[in-house]
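A single protein chain has been omitted from the complex, and every remaining protein chain is retained in its original position.
Letters A, B and C mark the chains as written, and numbering starts fresh at 1 in each.
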Amino acid sequence: MPLDAADLSALIGLCREEIELHCEHLGRLDSAIGDGDHGANMRRGLEAVYRERDAISVLPLPAALERIGLVLVMSIGGAAGPLYGTLLMELGRGLAARDLAARELAVRELDAREEETDFAAVLAVAVTAVARRGRSGPGDKTLLDVLYPVQAELASHAAPVRIAECARLAARGTEMMLARRGRASYLGERSIGHEDPGASSCALLTMTICHYFKEQAPS
Amino acid sequence: MPLDAADLSALIGLCREEIELHCEHLGRLDSAIGDGDHGANMRRGLEAVYRERDAISVLPLPAALERIGLVLVMSIGGAAGPLYGTLLMELGRGLAARDLAARELAVRELDAREEETDFAAVLAVAVTAVARRGRSGPGDKTLLDVLYPVQAELASHAAPVRIAECARLAARGTEMMLARRGRASYLGERSIGHEDPGASSCALLTMTICHYFKEQAPS
Amino acid sequence: MTRILHAAETAVAQSLAGFVAAHEELVTFGRDDKFVRRRTLSPGKVAVISGGGAGHEPLHCGFIGVGMLDAACTGHVFTSPTPDQILAAMDETDTGAGCLLVVKNYDGDVMNFEMAAEMAADRHRIETVIVEDDAAYGPSVRSRGRRGVAGTMVVEKLLGAAAERGEDLAGLKALGEGLSGRLRSMGVALRGVTLPDNTRETFALGPDEMEIGVGIHGEPGLYRTGRAGADEIVRLLCEPVLAQLSPLTDARPLLIVNGFGGTPPIELHLAHNLTRAFLRQHGIVPARALVGTFVTSLDMAGLSVTLALLTPEEFALWCAPVTTPTLVW
Partner (left out) sequence: MTRILHAAETAVAQSLAGFVAAHEELVTFGRDDKFVRRRTLSPGKVAVISGGGAGHEPLHCGFIGVGMLDAACTGHVFTSPTPDQILAAMDETDTGAGCLLVVKNYDGDVMNFEMAAEMAADRHRIETVIVEDDAAYGPSVRSRGRRGVAGTMVVEKLLGAAAERGEDLAGLKALGEGLSGRLRSMGVALRGVTLPDNTRETFALGPDEMEIGVGIHGEPGLYRTGRAGADEIVRLLCEPVLAQLSPLTDARPLLIVNGFGGTPPIELHLAHNLTRAFLRQHGIVPARALVGTFVTSLDMAGLSVTLALLTPEEFALWCAPVTTPTLVW
């Protein structure tokens, strides 16, 4: 589904609301195995993006995503800032590169399914960039443990509800993991039994986006 | 009743035990309207005297009392140190002066009643010295509110039980007073409703001494 | 000590030993460890001596050194030192010009220093300056005057600098007394003090309460009220201070924001900034400001604001060089 300015603006607003709603919950998750600020950090980031939403949503999608990433990096700080920032900046850059390549070779427009495949490929690259930034990988009990399965679902053309459900379960699945990255890793065994706050915020945002796509999808 | 070395040593031991027993209680009284250390302060003083009891109790009574006062001054600190110290040092000095005067004029030995009158007079001077040291007077909610009535009872030849009871009631009587000296005075109206810790320790010591005299008195 | 448990009787001595070991180039123990003194004395200079109960560190020992104190006597926690300590300090640091005693106005401190001064009257020339800067208690409330709190460090700094410059005993006494109307402090506690002997707090505050007008001995303050925001706290502290300060033309205002032991630097600097804003609204711009933990009440959470309206000469004494464990400039 192509995103126009109204979609993007609406999505920014919805993501901000979602984080606001779960701000305390994210803080509490982070208190248990980190330093308790993940909710406040994410809120600060989403508020900054929200303040710029008018300027952002009129940009072409790749530029808009890259801009969102930069705003997140420059406002969140902590671990979450560079990670979410890298994700969106790389997504934007990847899409821009794809558009450029597509335009150069362009014989015909891509159909929706091809576009999805393409997007999944770009996302895969972006997720890899996040992993490189965090020097981390699957099973480390981080937001990557949501990003990897979400990307995989997308690559297999799952429906939005399916992807949302996958994100939710993936976040919950971090509960039993032993943290090997971020502040939670200082707890060693004691990190087991608590859901990772970054995975949780990542699932919330994924679910919000999927929900929007489901609602907007031509039925 | 004349005090010999055994009496003095026994009294020192009893006073020390009494303070030890009520140390926490005195601390709690001081926490309510002061800084919470009166029990610990008094214990430190009595322990110091107890450590020197052998050397002290062989001294003539006036010298023994003066020495006890000095040990208290040099070990207690805070407000209680100079006050109890002044009381005992002045008592000792007053008795020494009386003994000297008596020896000079001495026609005959004093009888018990005369001796008591004499002691009451010396105590009155010592209590006045305490008041001067503390720049305080009756009704200020301090140990003086026990010392004044105890001195008056002694002057009127009251029996030990009577004096002990008077001390107990006098200490309790400070509960309703508004403190005008010491740390409790910073509380103003809020000092009302709590017994003064210094008055309380003074009553405890008075009662201990009176009890000893009662037990020892020829029945 | 309070939280770091250690036998209460030896904790103060241990802590003093740790302090002296950390600053051995500047300070050393006096005879029988009864007090702490400068390593090197200046012959012919008045000896400036202070002291008080433990639990207020870095006051007083942290202010021993060139340009400030010659010796400090430490008592047990919240308990005035005893006369023998003060006597020993006078005997060892009086190099001929006499001793100036700086005493915080608490009955216990006043009486112990007074007894020491009486006992040494035959062998030392002695003057005493009583510090009473606490704006929480006007003399009307208590005939014995105000408490000495964080303003004590201002008196010690000015007298120390003047003594270093060669001021005599009478001059120092006059300087100290001249300051008293122009020096006020006011404190707030946000959590009571844990006493060393027991883990009980001297006054327990609920998480939504604060105690205004506290001193530095864990004694309760002037009144208790609901926890207010930082702006309101600053107003509650500054208003009584301003109301009680004697005005002075051509004043050099000195501001001190002092932490009570359990409040970290980030909060003190926040309060400092708000205090400056409040003072600015009242036409006062500090010529100097000092923010930190200087006069504590064990681990009490909270802080005090001290304002001193200094004459240009007094301000010069404040700015004069100082080399102590706590202040160096």
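Methods note: a contact is a pair of C-beta atoms (placed from the backbone, for glycine too) under 8 Å apart; a residue touches a chain by one contact, two chains touch by 3 or more.
None of these values were measured; they are calculated from a predicted model.
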If you put the missing chain back into the full complex, which of the shown chains would it touch?
-> A, C
Option from C:Gly166, C:Gly181, C:Pro265 or C:Pro312 whose C-beta touches the chain left out = C:Pro265
Quickly run down the residues of chain A that touch the omitted chain.
-> 24, 27, 31, 33-37, 40-41, 44, 73-83, 85-86, 133-135, 180-183, 185-188, 190
Absent-chain interface residues of chain C come out as 1-6, 11-12, 14-19, 21-22, 54-55, 57-58, 62, 190-191, 199, 207, 227-231, 233, 261-274, 276, 289-291, 293, 296, 298-299, 301-303, 328-329
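Going forward, only the chains that are shown with their structure count from here on.
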Distance-wise, how many Å sit between the C-alpha centres of chain A and chain B, to the nearest whole number?
-> 78
Averaging only over C-alpha atoms, locate the centres of chain A and chain C and give their separation in whole Å.
-> 55
Inter-chain centre distance, chain B versus chain C - centres from mean C-alpha coordinates, in Å | 33
Which residues of chain B are in contact with two or more other chains?
-> none
Multi-partner residues in chain C (2 or more other chains touched) are none
